[in-house]
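The complex appears here minus one protein chain, its other protein chains still in place.
Chain lettering (A, B and C) follows the sequence in which the chains are written, and residue indices restart at 1 in each chain.
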Amino acid sequence: MNNQVDLNADVGESYGAFRIGADEELLREVTSANIACGWHAGDPLVMAKTVDLALRTGAGIGAHPGFPDLLGFGRRYLQISSAEAKGYVLYQMGALEAFVRRTGETIQHVKLHGAMYNVVSKDPVLAAAVVEAVIEFNRDLILVGLSGSQFLKLAEDAGLRVAHEAFADRAYLPDGALVSRTTPGALIKDPVSAAARALRMMTEGLVRTSDGQDIQVRADTICIHGDNPGAVSFARAVRQALENAGVKIMPLREFIR
Amino acid sequence: MNNQVDLNADVGESYGAFRIGADEELLREVTSANIACGWHAGDPLVMAKTVDLALRTGAGIGAHPGFPDLLGFGRRYLQISSAEAKGYVLYQMGALEAFVRRTGETIQHVKLHGAMYNVVSKDPVLAAAVVEAVIEFNRDLILVGLSGSQFLKLAEDAGLRVAHEAFADRAYLPDGALVSRTTPGALIKDPVSAAARALRMMTEGLVRTSDGQDIQVRADTICIHGDNPGAVSFARAVRQALENAGVKIMPLREFIR
Amino acid sequence: MNNQVDLNADVGESYGAFRIGADEELLREVTSANIACGWHAGDPLVMAKTVDLALRTGAGIGAHPGFPDLLGFGRRYLQISSAEAKGYVLYQMGALEAFVRRTGETIQHVKLHGAMYNVVSKDPVLAAAVVEAVIEFNRDLILVGLSGSQFLKLAEDAGLRVAHEAFADRAYLPDGALVSRTTPGALIKDPVSAAARALRMMTEGLVRTSDGQDIQVRADTICIHGDNPGAVSFARAVRQALENAGVKIMPLREFIR
Partner (left out) sequence: MNNQVDLNADVGESYGAFRIGADEELLREVTSANIACGWHAGDPLVMAKTVDLALRTGAGIGAHPGFPDLLGFGRRYLQISSAEAKGYVLYQMGALEAFVRRTGETIQHVKLHGAMYNVVSKDPVLAAAVVEAVIEFNRDLILVGLSGSQFLKLAEDAGLRVAHEAFADRAYLPDGALVSRTTPGALIKDPVSAAARALRMMTEGLVRTSDGQDIQVRADTICIHGDNPGAVSFARAVRQALENAGVKIMPLREFIR
């Protein structure tokens, strides 16, 4: 049994007059905050405010770079070169750091967003470019990625600390990849089922795939999606189930070596 | 007589397939590079390449934040709050720093672009917000602004090093402000006249206004506009006139205290 | 007493994953729909959907062009030339028309958004440019603008049909202009007060200004702001107060000559 885990959520996704998410409540439940950096979501005022919120709740601050696709919320694959991948991640990490540094804090982790997250799990060339960006920017950052992915292996080999991420509310394929959001049943909307899945990941290290197999999954951090109305109660359900079972919920920085 | 001066130019203004400027040649003539940060011009690949170019030529690297107005190239006034001004400058400085840090170098200076440059020269509230942004980001940066402006006074009072900027190729108003770009005669296109004006600024500390008066102007750095075809030969003419008169051309970091 | 009036609301302001407004409910209460055209808000999918919604409820369809400032939701003044004003309005009207034409319907009206609405009320050069754009695009469109403004006078002189717009939920200055949104008290949040103001506009042709005077105001159409949570009940309150007093609520096309 794995004794501790981080809960992470995407926050800071509002953009100007466009409001998304209940960041304030959500940040009381999770221990790591993936803060959008202005490309797929987020803007400078939102970034400043979200960094301040995370500091108040003690959540670890993460850069959450995405594709330059505000219209698609970074969820659509865009064909980019490895130089672009590296540049896009550097740019967004740098932008976020400006808001973090003014508080005396530092960035804890980096987690890619949406389609960029998915593509590096599969494409070793883009994966290597992102790892390079993180190393050149700050080799003390923890890189969060799909549990068991080649991306994390590559990052570890390059000397980065990594956190294997599992999803309590997403259906899994037999190879450990996620079922695409556009497939029916891809999202697990019932908090009780999600909490049970999260708990099983921690106690048995297993998750049941969409075709009924049990596969191994390592969960250093569990993702709580913030962009649905029930996100907060969802987070509470997962948190409570884990805490009741004696799993300690804490930011990545406290246990990732 | 003032014995040394910096020459600065806006560079890194290309955007994707859109190419602007002869950065490589221009960076051999100037000593400080104002690098666009992706909002009014510039993109991550261009920023990376321009930082590398500046390192090779020895030009001091500057962040060049502008309004979020790619369509208007940051030259159109946009009504922003002081929180927005602060956030926009922080964001862009941070983004540029990511590309500088990976080279082991540091940012030398900050110079606002276009309409943002102009508005802080007049609006003390926005000026204070920008000074705050620079201080919170890195109080070692040199702030470049309109020579004699309240903006620079405010920055100095707040403890920042400042560089007074003069324009060899722009017409002046009696109060030391620049004649608007859209007014006929605002731009001095003849390199010989511009070089003569630059020289007089250094030797006598004076510039002739558009209505024929001589006013005092302090020039720690002289701006060379890079977005016109003759920019490089223009820069050479100014540089040569100054060097022939014994003025030393060097980056701000070497003489601004 | 004025016997009929249109109620208009800004709709179609969602953008990708960013959701704004309760368009479906709101469009059951109002008779004219100002549909964002993708620059300050709105996107092609949202435009298509909103046009379809308006058709189902019978609301007159309006183009609602704004500044190219998604981040500022078109509410921040941007310094543009008259050629830009004309081009921006043409572009956005054209874009909307593509979605309207596919339904066999036509656009009823044009109403500028936010800061663009405000600036043409004051700046005769930009006002003339916008009138030119509408005339060249389709001289059968009804132009909606600030009641009593020079902008509408100019449009009428040029041969356009115009609709004078009044605001039930905004404070007025003695000259008939609106108190700026950022001034305390600018927004009237109580539906009962707003309904009473709307009714008085129709029955007496008067509105009380923020300093207590009564000024004349002509209301061909009354604006219902859609971007606050209570918009729908707000619209219902205004509608009911007017209907109870015998004022007929109908789209502009049914009574503007």
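In the analysis below, a contact is a pair of C-beta atoms (placed from the backbone, for glycine too) under 8 Å apart; a residue touches a chain by one contact, two chains touch by 3 or more.
A quick note: this is a predicted structure, and the numbers were derived from the prediction, not measured.
S.K.: Which one touches the absent chain: B:20, B:33 or B:219?
M.R.: Here the residue in touch with the unshown chain is B:20.
S.K.: Given that one chain is not shown, which residue among C:33, C:96 or C:168 touches it?
M.R.: Here the residue in touch with the unshown chain is C:96.
S.K.: Which residue among C:18, C:88 or C:172 touches the omitted chain?
M.R.: C:88
S.K.: Identify the residues of chain C touching the omitted chain, counting contacts across the whole complex.
M.R.: Spelled out for chain C, the touching residues are 38, 43-45, 47-48, 83-84, 87-88, 90-99, 101-102, 136-137.
S.K.: Over the whole complex, note the residues of chain B touching the chain we left out.
M.R.: Listed in rising order, the touching residues are 15-18, 20, 41, 43, 70-73, 75, 227.
S.K.: Hey, which chain A residues sit against the chain that's not shown?
M.R.: Chain A touches the missing chain through residues 68-69, 71-72, 76-80, 115.
We take it that only the chains that are shown with their structure count from here on.
S.K.: Which integer distance in Å separates the CA centroid of chain A from that of chain B?
M.R.: About 39 Å separates the centre of chain A from that of chain B.
S.K.: When the centre of a chain is set as the mean of its C-alpha atoms, what distance in Å lies between chain B and chain C?
M.R.: 42
S.K.: So which stretches of chain B touch two or more other chains?
M.R.: Chain B, residues with two or more chain partners: not present.
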